[in-house]
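Take a look at the structure below.
All protein chains of the complex are present and in place, except for one that has been dropped.
So that you can tell them apart, the chains are marked A and B in the order they are listed, and the count of residues begins at 1 in each.
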Amino acid sequence: MTAVPALVVEDLAVEFRTRSGTVRALERVSFAVPKGETLAIVGESGSGKSVTAYAVMGILDPAGRITSGRAMLGGLDLLAASADQVAAVRGREIAMIFQNPRTALNPIRTVGQQIADVLIRHANVPRREAPGRAVELLRDVGITDPARRAKAYPFEMSGGMCQRVMIAIALAAKPSVLIADEPTTGLDVTTQAVIMDLIGDLARDIGMATIFITHDLALAAQRADRIVVMHAGHVVENATTAELFARPRHPYTAELIAATPDAAASLAALASIPGSLPDLRRLDLPPCRYAERCPRRLGDCDAALPAAPAIPEHVVACWNPLS
Amino acid sequence: MTALVATMRHARYVVSENPVTGLSFGLFLLIVLAALFGPFLVPHDPLASNTTMALQPPSAQFWFGTDQLGRDIFSRVVVATRLDFGIAVASVVLVFCMGGLAGVAAGFFGGWTDRIVGRIADTIMAFPLFVLAMGIVAALGNTVQNIVIATAIVNFPLYARVARAEANVRREAGFVEAARLSGNGEWRILVFQILPNVIPILVVQMSLTMGYAILNAAGLSFIGLGVRPPTPEWGIMVAEGAAFIVSGEWWIAFFPGLALMIAVFCFNLLGDGLRDIVDPRRRT
Partner (left out) sequence: MPTLILKRLVMTIPSLIGVVIVTFLLTRALPGDPAAYFAGPAASTEAIEQIRKSLGLDQPLPVQFVDYVQALVRGDLGTSLTTGQPVAAEIAARLPASAELTLLGLLVSMAIAVPLGILAATRPGSMIDHACRIVTTAGVSLPVFFTGLILVYVFYYLLGWAPAPLGRLGIFDSPPPTITGFYLIDSLLAGDGTTFMASLKQLALPALTLGIFALAPIARMTRASMLAVLSSDFVRTARACGLASYTVVVTYAFRNAMLPVITTLGMVFSFLLGANVLVEKVFAWPGIGSFAVEALIASDFAPVQGFVLTMAVLYVALNLAIDLLYGLIDPRARMDA
């Protein structure tokens, strides 16, 4: 890890206030992504992957509250900055693409206009030139007949094409960090690969750091340089992809790998992880939120979570890791 | 039994969560009491005129003042509750039967029944509802009974649609299939399996439309349809007081109008509250 980090997240904690109690959605979440690299955040649904991204982007639901942490983008702490400062950086320095691209685009505005909106706001493109630049961007993301497509509405396009449009919007201002939240969910398998290739290629072109959020460990293994494994709002393990697969140290990571179809020798060997995510509203949550599902639980597990060093090579939040 | 207990518990939760709903339950009881016992409780004869006491402002003797004929407005407002409430209840019960049955039949049988009921509902909806009600009362004859019928007819599409939707989703439901397989005829299924499931939703609909029914009836009598003077009724009392507003005798129109407003407000809140109890999913 010699490269300069593009984004560093440290000790992030997020709560949601609901009718039925406070959900402690994230605790002590830390990771960093260097320029030009791809970091995957992997976990089951409900593990806090998307909440992490939303917190960093400053687009949390109004019920959500960031209770601690820093998110350093260059010299700016996104979590401490004013709303205007963050809005000026979003889309310019740090961009995001979402799952379900068809609903993520404004249904009654042409895709060309939607790209132009971002260009005018962030890329210092004059209003008159924006539509033309939008067409160029559509061509860059591999849309055929971009001039005609720019005048189309999202409902007239396929999901894959909408995701290309999303990518064009996100990369319009050539940001230094891209967060891709399950960008291939809802797309068919061949389109998935194409979209992932496209994101990879474009990221390489502008030397951008990519944070790739997925529940699919196999996909993360193919695309990411480093993988952060999340469970119930905690980062349980953080290692380079090769290291993680060669020597998983957290019991949960090991179970995840065993449960990945690619890793299993046959369907019979495909393991499922016992138990489910704990209810994060509980007041008696154990320090390690995996403890109640863990086959390697020790007495220490109920005392505290091991302190994680800031940005080392291989982090594991476990008192009794696999060796 | 356990279902009833659960409903009661949920009802208590809704009332405690939302004191406004509790207030509206209280108001509702007051209205029902006034409708049942009003004529026996009022201090003055609502029809007795006394020209020496005409146009008196509210006082200890006449709480809401007197009108141009010296009649006690408080007594008239209280006594009118029975007629206004009665018209609203009658019209809502009538449309509950007409719209409920037509809608359930449309949703359950589909086909032509569905098309005919749908067409009737669409045609009614093509009119501004109050205007249609005016036309119906004018054509059927200027009586209270016809106000009830007109109010029921303009509400018909609402009930028919709700009932149709509810019956339609249940047409192929497991318990209906089970009843069918055990040899029950379609009509039997309709009456014993579908109707009981649709009725709670329609009851909520009834309380939601009670307010509108009262407003509609009072509007019709305000323009001189249905109720005839000197019968005490809120709409016609406001109409009688309207002429005195410009000369400053505000109380003649104000109190019956206020009673009308409170009744409608109460029914609207009650409807919302009842919907929360019957259908917790739709809570906002």
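In the analysis below, contacts are C-beta pairs under 8 Å (C-beta built on N, C-alpha and C of every residue); 3 or more make two chains touch, one makes a residue touch a chain.
Just so we're clear, the structure is a prediction, and the values are computed from it rather than from any experiment.
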Option from B:V79, B:I194, B:V238 or B:L274 whose C-beta touches the chain left out: B:V238
Full-complex contact with the absent chain, from A:A88, A:A147 or A:V194: A:A88
Residue, one of B:L33, B:L47 or B:A138, that touches the chain absent here: B:A138
Residue of A:N106, A:S158 or A:Q222 in touch with the missing chain, whole complex considered: A:N106
Chain not shown, touching residues in chain B: 119, 122-136, 138-142, 211, 215, 218-219, 222-225, 235, 238-239, 241-242, 245-248, 250, 253-254, 257-258, 260-262, 264-265, 268-269
Footprint left on chain A by the chain that the document does not show: 57, 59, 61-62, 86-92, 95-96, 98, 100, 103-109, 117-118, 121-122, 153, 155-156, 166, 169-170
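Following the convention adopted for this analysis, only the chains that are shown with their structure count from here on.
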Whole-Å gap between the CA centroids of chain A and chain B: 54
